[in-house]
Every structure is written in C-alpha cells, then in structure tokens.
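Following this message is one structure expressed as structure tokens.
All protein chains but one are shown in place.
Chain nomenclature is as follows: A and B, assigned in order of appearance, with residue numbering initiated at 1 for each chain independently.
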Amino acid sequence: MDPGLGPLIEKLVRSYHEVGGINLAESANLPSKRTVGRICEELLQVLFPGYHDASPIAASQLELITLQRLSEVSLRLEGELCKALRTRSGEGCPETMSTTHCRAFLDRLPAVRAALASDVQAAFEGDPAASGADEVILAYPFLEAVAIQRCAHVLYQQNVPLLPRVMTEWAHARTGMDIHPGAVIGDHFFIDHGTGVVIGETAVIGSHVKLYQGVSLTARSLAGGQQLRGQRRHPTVEDHVTIYAGTTIMGADTVIGAGSTIGANVFLTQSVPANSLVYYEETQLRILPKKSRDPAAGADAPTVVRG
Amino acid sequence: MDPGLGPLIEKLVRSYHEVGGINLAESANLPSKRTVGRICEELLQVLFPGYHDASPIAASQLELITLQRLSEVSLRLEGELCKALRTRSGEGCPETMSTTHCRAFLDRLPAVRAALASDVQAAFEGDPAASGADEVILAYPFLEAVAIQRCAHVLYQQNVPLLPRVMTEWAHARTGMDIHPGAVIGDHFFIDHGTGVVIGETAVIGSHVKLYQGVSLTARSLAGGQQLRGQRRHPTVEDHVTIYAGTTIMGADTVIGAGSTIGANVFLTQSVPANSLVYYEETQLRILPKKSRDPAAGADAPTVVRG
Partner (left out) sequence: MDPGLGPLIEKLVRSYHEVGGINLAESANLPSKRTVGRICEELLQVLFPGYHDASPIAASQLELITLQRLSEVSLRLEGELCKALRTRSGEGCPETMSTTHCRAFLDRLPAVRAALASDVQAAFEGDPAASGADEVILAYPFLEAVAIQRCAHVLYQQNVPLLPRVMTEWAHARTGMDIHPGAVIGDHFFIDHGTGVVIGETAVIGSHVKLYQGVSLTARSLAGGQQLRGQRRHPTVEDHVTIYAGTTIMGADTVIGAGSTIGANVFLTQSVPANSLVYYEETQLRILPKKSRDPAAGADAPTVVRG
C-alpha cells in the first residue's frame, strides 16, 4: 500500500457517507447490473434458441436445454426480484413473494414469444434488405431491444421496482434504443436501424407501427418534474403508422391517427387525424449555389453564403 | 428441477415448433454471432496491428504474428462461410467453396487497408480536435465501423448470404453506425462522432465525403417492401460532399452533386446540383421571449407560450 493514499481515502469515505451514491450490503442492496445483464442474455436464448449461443441446438436436446435455461433464469431472477422488492419503502421480501413474481413472469414467456414472432414478420415484410426471418433474428438489433422491453413490461405490470428499468437499460446500451418498460406496444412492431429511438414510460403504440432511427416519443420537460410522476406524459401512436428518422413527437395529449405517415425530422406537439401525411413544406428549403466552384476546396459552413 | 416448470416448457417447445425462431443444428445451422464477432476483432487486429491488442507488437515478431492471425481468421471464417453458404436454398457447401471464398476475401485485405489509410488521413485533416493519425486509429469509432463494412462489402460482392450483415451489425452495436455491407463507399471517407448514422444497402458514396452523427441515407418505406428487393433504393452522394448532423436523404433517384454542403436536420427527397448549399431558411425560426423571467424556474415546454 502507498501510505500517501491515506488522506485521499479518508476524503472519499467521508464523501460516500455525506454525499451518498453507495450501495451497501447492509441497506438497500440493489439489483446487480451484471446479474441482470446475464438474465437478459439467458432470456434471449430462451426466446430464440440457437441464435445467441456459441452453437446451434440439437433437436433431441431442445426440451432439456429449455429446462436448464429456465431453471437458471428462475434462480437468478428470484434473487434479483427479492432485492428489488425490498427497496420499496417499508416492505420486506418473503421468499414466496419473489417466487410468485418470477413464476408469473415466466408464464408470460410464450405470449411474449408470439408477439416477437409478429415483430419478426413485420420487419421481414417491411424491409427489402431483409433476406428472411433468420436475418431479422440474427442481425436486427430492434428485436433484442423489443424482446427485453416486452419481458421488462411484464415485470413493470407486476409493479416490480427498479429491475425492469435495469433490463431495458441493458438493451439500450447494446442497441441504442431506449424503450421504457412502461410503454404499451402492440404487435407487428418494427424499428428499422433504431439507434437513438426513445419511447417514454406512458407511450401507447398500436399494432403494425414502424419507426425509424432517432424517433422520440417523449414528454414535455416542466419545472417540478417529480410532480408529474405517475401521470400520462407521452403520446399515443395508433395502428399502421410510419414515423421517419429523427422525428420527435411530444406530449400526453398528442395522438397520431391510424394509418398516418410522419416525415423525417419533424417536431410534432399536436394531434393529427387518421391517414394524415405530415412534413415540413419543401419551399422552405433553400438550395443555393456555393460561392466556391471547386469541389476540392472542401466544405464551407452553411452560414458562409447567407445574408 | 422445479417440477412446476413442466407445462411451461411444453408450451415453449410447442411455440418453437409452431412459431419458429429457433436455430436447430439439424437444419439451417446459421452463422454464430459470437464467432463472427471474434472474426471481426481479429480482422481489426490484422488491419491495425497493436491498436486493438493488450500489448503492442515487437517489430521482429510482425510477420509471425500476422501469419498466426491470418491462420486463425481463415479457420474461423471458413467455418462460418460454410454455414452461411448452406443457408441458400438448395445449395450445399463443398469444402472447396468456402476455402475459395475465404481466400478471395483475404487477398483483398491489402486493398481494404489502403482505403482505410485514406480514411484515417481524411479524419485527421478534417477534424481540428485530432492530434494525429494515432488518435484517429485509437479513438475514432467510425474507423471500426468503416473497416468492418469495407471487409463485409468484399463478402457481399462475393454474394455470401447473412454473414456480411452479421459483421456490420457487430460494428453497429459497438459504434452506433449502421452501414449496410452493400453500400459502395469511396476513399477518404470520414464520419465524425457517428452515432445514429445509417447508410442503406444500395447507397453510393463518392470520395472525400464527410458525414456527421445522425445522418441517414435511406429508402422510402413502401407497402410491399419485399417487392423492392434487389432494386436501387438509396441515394447517391458525389465527391467532396459534407452532410451535417441529423440530416436524412431519401430515395433512389436523389443525387447530391459534387462539392455540396447539406445543413443539419434537413429532410431531403430531391436531387441538388453540384456545389449546392442546402438548409432551412432561418427566418422560419422563431426566437421569442419566455413569459417567465426567472431562469431558476426551469424549462417550460415550447408550446406554453404559443398562440
């Protein structure tokens, strides 16, 4: 040990006690991000056997492997459920409670799988670049993000604290898509490319909805944000809506009517009726000749020729 | 084993058979995402020796290490090529076929390296924040994304199914840049920051092109998407073009003329001639005083003071 580190350690330990931000075994004992990440990986293996593994599954081993995986998920998930449930103020976690939550969760997996199968179908039908369902499951990151969100949503509906958000954040880190576990999402859901997509806690999305990268279904930012906790804050997107890249749709009262198409980079804070087409008028786009005619001169900043 | 899991396992196994989404050893036996990820890491080590390793390379060991790495890449890649080629309907994979594909791929690595060296040069010259080529190779994520895309593009040109997309998706997960292996990309290519960039399958990009984060070269979304498979769907960007953050350029017929600069957050669905400057007219931007004058009152949503 470097004896010179003494005063620094003293300062840090004081900071832990005074400023907080420390997870002590004796108190909260929060869910472990690492363990939750492992649970998420195992759930993807249960949902799509052979796609997230080092090797494919032999047909004769299918039941046995499914049993082993469910047992492992079950063991780990009960442990994390217990920690998460205990963080709720004044609530203990009798073992039966985490077992009950875990079992109710697992029983929903076949329904989650059915919804995901419709998502795979929507992606294949909607994207000419997709060669088949296999490619969608192997190489479309939205499927990981939506699979974990559909699982986390089950726990969110069971009113489990913290754990669902740690799950969707695991998927966010891997895919760039931040889909809150509270969001209600219909079947045949497809997000193409997906990086930068944000779907807020109280958003409601119909069936056959297609989003592109960078779409946000978001809330207004208001002073005293915590007063809005539990209220509806995010928009509704009805069935068969397509929203192009980079568009932000904001507000609890904003409803995008069924069958509508919203163009790219729109900032929409109002409702639109069914079958609408929404975009910024192109006459507002300025296309001017640059002063310099030499392409090799490199790019000028847009303001150079203004005014 | 928890005997209560029996009915759930039965349901899941039935779902595997009925709904699909399972990779069985007896049938397709798809490429393994994990193995492909390892191949990508090894390719980066071959392309930039000493930058992606725990320790730098001793000059006297350079040939030996290169030989070892190529042998390992070769072994793993042949295995995955074999699996990928077999997925094509009615086609087997004689060992010689994967060997031939693998060898043709490896022979292109020096040319890929030369293109990447021009990309490093473009990044250094284009970004005042870069201290030198070393910093670009160490810390600019676009170089990983473009290196893997340039490799995957070789396999795409060889008409290898699935594998190229799993490679670029590996890079997408690491960098947030989704560059389809089909895209044709010229030399001296630079993407600054890069998160959220999407470049579609049939995009064509000239030389000395500079993109910023969130730029999309994308296709129109049409009903019956699979009917467009194989057709040109994405734009052309000619030489010496700069496109700022968040801009979406859409459509097969859209050509951005050489030497043009496109501003941020533009949604462009038409061609522009060479040396154009494109942006939204600033007079459309509204800058209003807020009702509240107290900065500490926090942010109001934009609609609050409208109307």
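One rule holds in what follows: a contact is a pair of C-beta atoms (placed from the backbone, for glycine too) under 8 Å apart; a residue touches a chain by one contact, two chains touch by 3 or more.
Note that the structure is predicted; figures quoted are calculated from it, not measured.
**Student:** Which of B:38, B:88, B:174 or B:232 sits in contact with the chain that's absent?
**Tutor:** Answering carefully, the residue with contact to the hidden chain is B:174.
**Student:** Which of these, A:45, A:149 or A:265, touches the one chain of the complex that we don't see?
**Tutor:** Answering carefully, the residue with contact to the hidden chain is A:265.
**Student:** Among A:153, A:172 or A:193, which residue is in contact with the omitted chain in the full complex?
**Tutor:** A:172
**Student:** Touching the hidden chain in the complete assembly: which of A:128, A:214 or A:235 does that?
**Tutor:** The single option touching the absent chain is A:214.
**Student:** Considering the whole complex, which of B:23, B:98, B:202 or B:221 touches the chain not shown?
**Tutor:** Considering the complete complex, B:221 is the one touching the chain left out.
**Student:** Provide the residue numbers of chain A that touch the chain removed from this figure.
**Tutor:** 1-2, 4-5, 8-9, 11-13, 15-16, 19-26, 28-35, 87, 161-162, 165-166, 169, 172-173, 176-178, 180, 182, 195-196, 198, 200-201, 208, 210, 214, 216, 218-219, 221, 225-231, 233, 239-242, 244, 246-248, 250, 258-261, 263, 265-270, 272-282, 284, 297-303
**Student:** To test your reading of the contact rule: which positions on chain B touch the chain that is missing from view?
**Tutor:** 46-59, 62-63, 66-67, 70-71, 74, 103, 106-107, 109-110, 113-114, 116-117, 120, 124-131, 133-135, 137-141, 174-176, 192-193, 195-196, 210, 212-214, 220-224, 242, 244-246, 250-251, 263-266, 269, 279-280, 282, 284-290, 292-302, 305-306
As a convention for this text, only the chains that are shown with their structure count from here on.
**Student:** Can you give the whole-Å distance between the Cα centres of chain A and chain B?
**Tutor:** Whole-Å distance between the two chain centres: 21.
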